[in-house]
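The other protein chains are all here in position, but one chain of the complex has been omitted.
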Amino acid sequence: MTWDVLSIIGTIAFAVSGAIVAMEEEYDILGVYILGIVTAFGGGAIRNLLIGVPISALWEQSVLFQIALFAMTTVFLFPQRLLKHWRKWGNLTDAIGLGAFAIQGALYASEMGHPVSAVVVAAVLTGSGGGIVRDLLAGRKPLVLREEIYAAWAILAGLAIGFGVVTSSVGYFTLFAFVVLFRVLSYTYKWKLPNKPVRFSDRSL
Amino acid sequence: MTWDVLSIIGTIAFAVSGAIVAMEEEYDILGVYILGIVTAFGGGAIRNLLIGVPISALWEQSVLFQIALFAMTTVFLFPQRLLKHWRKWGNLTDAIGLGAFAIQGALYASEMGHPVSAVVVAAVLTGSGGGIVRDLLAGRKPLVLREEIYAAWAILAGLAIGFGVVTSSVGYFTLFAFVVLFRVLSYTYKWKLPNKPVRFSDRSL
Partner (left out) sequence: MTWDVLSIIGTIAFAVSGAIVAMEEEYDILGVYILGIVTAFGGGAIRNLLIGVPISALWEQSVLFQIALFAMTTVFLFPQRLLKHWRKWGNLTDAIGLGAFAIQGALYASEMGHPVSAVVVAAVLTGSGGGIVRDLLAGRKPLVLREEIYAAWAILAGLAIGFGVVTSSVGYFTLFAFVVLFRVLSYTYKWKLPNKPVRFSDRSL
C-alpha cells in the first residue's frame, strides 16, 4: 500500500518534470505529454530491457499511466505564475521519485537473481534513466551525468540491496528516506562529485 | 497486396527522408545509409520492443530492406538541383508513410490483445519513432515533438483501432486516407497544437 503511494508520487513527480522541460523547450501539448510519459516510464522500460523482463509489462500499469496524464494536463493548464513556485517542492517530489524508483528497480533485479552489478545498474536506470531520455529528446546534455549528485544515491541504494545489507520492509523504507534526504541535501548545498575536465587540441576522438 | 504497396511507399518515403537529413548534416555516404535505415525501420523496432514482439522479426523484411537501399542510393546519386524538388512530393510520401505505419503499428498491438494505451503508443511509435531517432542521430531536436501537427494523427488512428471504431479492411483504408489527408493539411496550412513556453531563471531542473 505505502509502496504504491510512493510509486504514484514518483510517477507524478517525473511526469511533471518531463512536462516542464517540454514547456521550457517550447514543445506543443503533444510534446509535453510525450516527454512526461517518457520521463515517468522510460527508466522502468530501459531497466526491464536490461534485466530481461518483457518491456510490455509496462502496459499493466494503466492506472499509473492515467495518473501521469492527469498530472501533465494539470501542469499544462496551470497559470504560469504558479508554475514558478513548482521548483520549491519539485525538488522534493523528484527526490521521492528517485528514491522510490531506485529501490523498486534494485528489488526487481535482485529478486530475479542477478548479480550485484546488475542490481546497481537497475537501481540507477530506474531512478534516473527516464530523466536521461527526457534530456536527450529535449536536445540537452543529460544533467544527471554532470550536475549535483543524483545517480550516486541510486547506486548506494543498489549496493545496499544487492549486497543484502537491507532485506526487510522496514529496511527498504529507511533506505528510501535516506536516498530522499541525501538527494535533497545534495541539491540544497550544491554537493558535487569530483570531476576532472580534459582539454585536447582537437576533438576527433 | 494493397497493404504491401503502402508499406513499400512508407519505407521508401522514410528512407529518403533519413538520407536527406544526413546529406543536410554533411554525413558521408555511410551516414546517409545508416540514417535512412534507422528512419525507415527504427519506428517498427521500438514498437516491437514495447509491445513484446521480438525485434529480430525485423530481419524477415529483407525485401523492404533492399528497396530502402535502392531508394537511398538513388537519392544520393540524384543531381542536387532535382533534389530541391523532392520536397514538393516528399510531404505527400512522408504522410503516406505515417498513415501506413501508424495503422500497421496499431493493428499489431491490437491483435496481441494489448490495452488501448498500448495501441496508441504503438501507432505513434511506428509512425513517428523512426523520425525521432533520425533527428537524435543528426544532432537535432526531434521536430515531431514541436513542429506542425504530426504525431496527433497517429494517435487518432491508434484510438480508432484501439477502441474498435474501425475493424474492417475498408475501415482501415478510410482511416489511412484520413491520416494522410489531415497530415497534408496540417503541413500545408501550418496547423499547430497549443504550446505554452515556460521560462525559469535557471535551467537546473
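Going by the order they are written in, the chains are A and B; count residues from 1 in each one.
Assume contacts are C-beta pairs under 8 Å (C-beta built on N, C-alpha and C of every residue); 3 or more make two chains touch, one makes a residue touch a chain.
Here the structure is a predicted model, which is why all the values come from computation and not from measurement.
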> Which one, A:I132, A:V166 or A:V180, makes contact with the chain that was left out?
Replying inline: A:I132
>> Of the residues B:S17, B:T93 or B:T126, I need the one that contacts the missing chain.
In response: B:S17
>> To test your reading of the contact rule: which positions on subunit A touch the chain that is missing from view?
In response: 49-52, 114-115, 117-118, 124, 132, 136, 140-142, 145-146, 149, 151-152, 155, 192-200, 203-205
>> Considering the whole complex, not just the chains shown, which residues of subunit B touch the missing one?
In response: 17, 20-32, 34-35, 45, 49, 54-56, 58-59, 62, 65, 76, 80, 83-84, 87, 90, 136-139, 143, 147
